[in-house]
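Up next is subunit A:
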Amino acid sequence: MAAPSAPRASTVEFRHVTKRYDSRAKKTPGAVNDLSLTVPAGKICVLVGPSGCGKTTSLKMVNRLIDPTSGQILIDGVDIMTRDVTELRRSIGYVIQQVGLFPHQTIGENVVTVPRLMGWPKARQRARADELLALVGLEPDSYRDRYPAQLSGGERQRVGVARALAADPPIMLMDEPFGAVDPIVRERLQNEFLRLQEELAKTILFVTHDIDEAIKMGDLVAVLQNGGILAQFGPPEEILARPASDFVARFVGADRGLKRLSLSRVGDLELRPVVTVPVGEDVAEARRRLRDAPIPYLLLVDDQNRPIGWVPDDDIPASGRVTEELAIPMSPLLDRRTTLKDALSMLLDANVQAGIVVDRNRRVESLITVDMIAEWMREGAADEQRVDGVAEPATVDA
Partner candidate 1 sequence: MIRWDWIPGNIGQLAAALADHVVLTGIAVSVGFALSLLLALIIYRRRALYPPIAGVAGILYTIPSLALFAFLVPFTGLSLLTAEIGLVSYTLLILIRNIMAGLDSVAPDIREAAEGMGYTPFQRLVRVELPLATPLIIAGLRIATVTTIGLVMVTALIGEGGLGQVMLRGFNFRNYAAVYAGAAVTVALAIVVDLLLTGLGRLATPWARARGGT
Partner candidate 2 sequence: MDIVRLVADWFADPARWTGTDGIPNRLIEHVGLSGFVVLVALAIALPVGLYIGHSGRGAIIAIGAANLGRAVPSYALLLMFFPIFGLGFGTAFPALVLLAIPPVLTNTYVGLCDVDRDTVEAARGMGMTEWQLLRIVELPIALPVIVAGARTAAVQVVATATLAALVAGGGLGRYIVDGFALQDDGRLLGGAILVALLALATERLFTLVERRLVSPGLRGAPPPGGPAYEFAGQAPLPVGSAGV
């Protein structure tokens, strides 16, 4: 087996794929009509859409659990119908919502199902099982010999992912893999999976009905509407900024502006410097700094440059030193990786204009305000308008 640090990933192409369940009707639930798209190697492509739009059907056609009525699916340019079904399926990782772990086998045995089918030697199976369990955040010694019934939903999902990765497949199919767990666990699983993908860089087809999940997880998003018709295909930013039709706009939601905020992070903005004053500083010096501050507040910091609170200018005493009691901790602390959506939310919750951006050691870096975020959104919208052609002239001869 190639070293895990040399990822292999394949391209997946749908060419005019159609699946009809009823020869007379085009739009029965689960049907797919003339779907064509290409997923480049190493990318996550999310298929998203309302119930019955054919996204799961499309997914299952890749590992031939369902066969198309017409059209072709190609992996690395090879039509999958020319390949042996069993060999095809063993080379594709498959994760479903209910996981489908084998209750009568231990977690360790479950994880190496495909390697065992492929005839790997026992020692290698065992090593691989431990490696994968660690990869998905489950301590091998504790989990290897347990049974699925003893695990929680979130733990089982992780085992499902580990099992799909066991034979190091170049493609993974994931059908609402995080749907059966509660939102807190789901978010954690999503984040961990994204981190895993950074390492493994596999080609992943991911089905979900949740547009937020699609935007978060996908490098490319395919929006499907009833009848398996492709409404739009592109990076999440494009889907949000320039929905191709009313359907897409409606599906994405009226709050797509806000959704775009979740795609950008605090670090993407040009941040403002913040005026700080360390504890124990002379009052006169504090007043001097205040003159240059953009807002009538000073940020009190400790000797490590970590924020303590805001000091309003009226509260600075006439003489003496600046002390801790003067500070009012009002603002939320954010780091550069916080999404703009979370940042805005935190600021609104705290009912303040400004948030303090700190580094990993909690040291003050800069300031971010609600106005800055609003300004950023406006700029993005202006881009939109320009491209939509508000300023474009009608075709004139010349």
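Candidate selection criterion: all candidates are chains of the complex that A comes from, given by their letters.
The definition used in the following text is that a residue touches a chain if its C-beta (ideal position, glycine included) is under 8 Å from a C-beta of that chain, and two chains touch if they have at least 3 such contacts; residues count from 1.
Just so you know, these numbers come straight off a predicted model, no measurement behind them.
Participant: Any idea which of 1 or 2 touches subunit A in this complex?
Facilitator: 2
Participant: If you look only at subunit A, which of its residues touch candidate 2 in the complex?
Facilitator: 63, 65, 85-92, 94, 96, 98-106, 113-114, 117, 147-149, 160, 163, 173
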